[in-house]
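Please read the structure below before turning to the comments.
Of the protein chains in this complex, all but one are displayed in their positions.
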Amino acid sequence: MDLKQFLLQLRLDPSALWLIIALPLLGAFLCGVFGRMLGRANVYLVACAAVAGSFLLSLSAFLSVSPLEAAQAVTMENAFSSGTIRYAFGYDFGTWFSAGTFRVNFGLMVDHLSGTLLLVITGVGFLIHLYSTSYMSHDDGYWRYFAYLNLFVAAMLTLVLADNLVLLFVGWEGVGMASYLLIGFWYSDTAKAWAGRKAFVTNRIGDFAFLIATFLIVLLVSAFNTQATAANFSMVGGNPEAAQVRYREGLQMKGPVAFQGLETMANALHVTPEKAQGGVNLQTPISEGPLEGRTFGGVLTVALLLFLLGAAGKSAQFPLYVWLPDAMAGPTPVSALIHAATMVTAGVYLFSRMSYLLVLSPTAMVTVAIIGTITSLLAALIAFAQDDIKKVLAYSTVSQLGIMFMGVGMGIFWAAVLHLVTHAFFKACLFLGAGSVMHGNADETDIKKLGGVRHEMKQTWFTFLVATLAITGIVPLSGFFSKDAIYHGIHHNHLHGYEWASSVIYYMGLLIAASTAFYMSRVYLLTFEGKRSPEAKIPHAHESDWRMTTPLWVLAILSVVALFQALPLMPGRGGVMQPVMENFLGPVFSSAERIAARGGEVKLDHSVPSIIDYLKAWLVALAGGAAAGFMYLKFFPSRAGQPAPAFARSVRRFTQNKFYVDEAYEFLVIRPVKNVSAILYKLVDTLLIDTVAVRGTAWVTARLGSALRYVQTGDAQAYAAVMALALLGGAVYALILVMK
Amino acid sequence: MNIELVLFGAFALLTLLSAGLVIFAKSAISSAMSLVATFFFLAGIYVLLWAHTVAVLQVLVYAGAIMVLFLFVIMLLNLGEETSAGPRLTLSRILGGAAAAGLLVVLVMVIWRIPAPTTTFTGAQAVASGFGTLPAIGQVIYTQWLLPFEAVSLLLLVAMVGAVVVAKSRI
C-alpha cells in the first residue's frame, strides 16, 4: 500500500522532460571531452549513471501517463482542437525556428507509445551500458565508446519524445550518426570503417526521402488550411466553426509539422466526396501552390511512401537493408542496443506515431506490408546459411523488423509495437549472449568452430536458450504472443482494394515463422550443443563476469514476463477482454481506429486469437525448429567432414552469398554510378576544372604576367606618363560627352 | 581696355614665362629661383581675384618658407648643373609630353566652350562683406571648417616628425 502511494506520487513535471534527453547528452559530453582525464572507472560511472538517471526519469514519466489509479490519469490540452488528449503530457519549450508562417517548436511529449519506448530505450540501454563495462574492459577507446553510446541514447530519446516531425528528424539523424560512429568504432580496420560508411550512405538515401516527405506534409497542411471548410471540422468535435478557428490558432502556435496538428487534420479529412458535404476530402484537388491539381489523397500516399523509404533506410527494410548485416562490424553491445533493440525500430515507431495518416491510404499500407514481407522472407532465407553468429542474428533482426512492418502495414499497430518491445528484450539478450560467447571464446564468431559451449558457459547458455525459444515462438514465451498477435491481425484486417493481401501475407508469415525457427535452432544447436569443435581457437571457454551475465538474466526474464502484455486481461469494448497492450495503446491509436471505422477503407479487427490459431502458429514454429534439429544433428553433420549432397551445397552457396543482393547492387547501382562518376571525373573534373579552369587560368596568368613584366621598367616617369595618357583619355571622353 | 585686363595679361605672361624657365632651366638653382618668381607673379593674379590674404600667404609660405627649404636642400646636396645637355628622349618622355600638351588643348577647348556666366557679385558687395580679408576667411575657417583645419594642423605635425625620421640616418 505504501509502495502504491509512493508510486502515485512519483510524477514528472512536464517542464522537466528535457532532463531525460539532457542527462545522456551530458554524459556524452563528459565522457567525450574529459574521458581520458577521468579514467576508466569514472567514465563507466558517468555513462551508466547518466542512462540510469534517464531511466528513473522515464519511469516517473511513464507512471505519470499510466497511473495505477484511473482517477489520476493525466490529460493534456490539445493545441489544435478543443478536446483534450488523454493519458499524455507534454511541454512546449517555445519556437525553435520560424520562417514566414512556417514554424517549428521545440516540444516534447509523452504518451503511452513514447512512454513504452522510453522505458525500453533507457532500460535496455542501461543494461547494455552495464554489459559494456565488462565487454570493453580491454579496449583503450573506452571513453570514446561510452561517449558515442550516451550520445546515441540521447538522440534516440529525442526521436521518441519529439512532438513534431522536424524534431523527430533531429533524433533520426542523431541516431544515424551515433550508429555510424559506433559501427566504425574500430576505424583502424578498413573493412569496419567501410561498414560504417555503408550504413551511413544507405541511411542518407532514406533520410533524403524522409525530408522530401516532410516537405510534402508541410505543403499538404497549408493546402488543407486554406481549403478546409467548417464541414471538415464537424468530425473533430465541438462546434465546427470554433474547431476550425482553434485549428488555425494551433497552426500559428505550433507550426504545421506537429503531430497533434497532423492528427487533427487526419480526423478532419473526409475519405470520400459523398460524406464530405463540400468539405475537403481525399479526392479534392489542391488549389494552389506547387502541388496544384494533385489530390490530397495522392499527395498523402506519396508522402507516406517516401516515409516508407526513409523508414526502410533506418529500419533496414528491403531494398535498403544491406547495411545492417555489415553493421555487425561494431562492438557486440552496440549491435544489441542500436542494431537490434532501439534504432532500427525507429521506422516502426514513425508509422505507429502517424497511424492516423497511414489508415487514410490503403495503398501505402499494403506497400508497407509487402515490403515487410519481402524483407522478412529474404532475410530469413539468407540467415539459413550464415556461419557468423552475429550475421545470423543480424539477418534475424532484419526479418523480425519485417514482421513488424507487416503488422504496421496491415493496421495491427499495437501488436507491432508489442513485438518491438519483446523483440528488444530477446534480441538484445541474444546479441549479448553472442557477445558473451565471443568474449569467452577468444572472439570466435564462426558457429562451426564453436559448439559444446553449453557446459562451460552455463548462464550464457540458459539465457540464450530462453531468448531462442522466445524468438522461435514457443509457448509460453513473449515472442510467441507478440508474433502471433501480428499474424492474427494480418489475417483478420482488410484493406479496401487489397483484400488478397490479408491471406497472402498471412501465409508468407507462417513460412517466415518456420524459417525463423529453423535458423535460430541451427545457431543454437551449433553453438551450444554437440561437441566442441576441433577448430576452436581455445580449448575451453570461460564464463563472463557478473556485469555481463546480469543483463543477460534480466533480459531473459523480461522476454518471458513480457508475455503478460499480450494476454486478454483488460475489459475492452462490448465487454470483450482485450490484450493488455492493445488496451494500453488504445488512446494512441484511437484516431486511427476512428478514421478506419468512418471511412471504411481499412477494416480493423479486434477479435482475440483462439486456441486453434495459437496451435497453428505453435506447430509451425515447432516444425521449423524440429527440422533444423533433425537436419543439423542427424542429416547434415557438416562438422564431421562428410560432404553434403550436391543440391544442398549449391543452395547453400546461393544463400551463403546472401542471394547476391550486394553483388546485384554492385552491378546495378554502384558500378554504373562509379562509371558515370569516372567519366565525369575525367571529363569535368580533370579536364574542365583542373586543366582548363584551375591550371588554365594559372597558366594564362603566368604567361601574361611574364609578358607584362617588361612593362614594369621601374621608371617612375614612365608610370606617370601612363597616368597622364589615361587622364588625357578621360578628358577627351568627357569632352566628347559635353560636345554631344 | 581696362587696367585690370592689362595687369592680368602682364602677370599671366610673366607667370607662364617663369614657369617655363622652371622646367627648362639647366641647373636646379635656376629652376628654384624661377619658381620663386612664378609664385610672386601668381600672387599678383591672386590680388586681381580679390584674394589678398591668400596672395600674402603665397608669398610668405610658398615663396618664403617652402622655397627656402628647396634651396637649402639644393645647397645640401651640392647639385650643380646637369651633366648632359637635356633629358634623354625616351618613349615614355615623348608620350608624357604629348599627353601634357594634348591635355592642354582639350582643357582650353572645354574652357572656351563655357558660356560666359552672369556675374552678380560686384566689387561693391565684395568691399561691403570684406571678401578675401583675413577676418572673413578666419570666420569661415573657425566656424565651418574647424575640423579640417585641425586635421591639417595634425598633418603638418606628422609631416614634421616624418621628415625628421626619414631624413635622419640615426635617431
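So that you can tell them apart, the chains are marked A and B in the order they are listed, and the count of residues begins at 1 in each.
We adopt the following convention: a residue touches a chain if its C-beta (ideal position, glycine included) is under 8 Å from a C-beta of that chain, and two chains touch if they have at least 3 such contacts.
We take it that contacts and distances are computed from a predicted model.
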Protein name as given in UniProt for the chain not displayed, "NADH-quinone oxidoreductase subunit K", "Porin", "Amino acid ABC transporter membrane protein 2, PAAT family" or "Phosphoribosylformylglycinamidine synthase I (PurQ)": "NADH-quinone oxidoreductase subunit K"
Shown chains that the omitted chain touches within the full complex: A, B
Where the unshown chain meets subunit A, residue by residue: 709-710, 712-717, 720-721, 724
Contact footprint on subunit B, counting only the chain that is left out: 2, 4-5, 8, 12, 15-16, 19-20, 22-23, 28, 31-32, 35, 38-39, 42, 45-46, 48-51, 53-54, 57-58, 61-62, 65-66, 69-70, 73-74, 76-77, 79, 82, 87-88, 92-93, 96-97, 99-101, 103-104, 107-108, 111-112, 114, 116-117, 119-121, 125-126, 129, 131-132, 136-137, 140-141, 144-145, 148-149, 152, 155-156, 158-160, 162-164, 166-167, 169
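Simple rule for what comes next: only the chains that are shown with their structure count from here on.
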Subunit A and subunit B: spacing of chain centres that average the CA atoms, whole Å: 86
Residues of subunit B touching subunit A in the complex: 90, 92-93, 95-96, 99-100, 102-103, 106-107, 109-110, 113
Interfacial residue positions of subunit A with respect to subunit B in the complex: 713, 715, 717-718, 720-721, 724-725, 727-728, 731-732, 734-735, 738
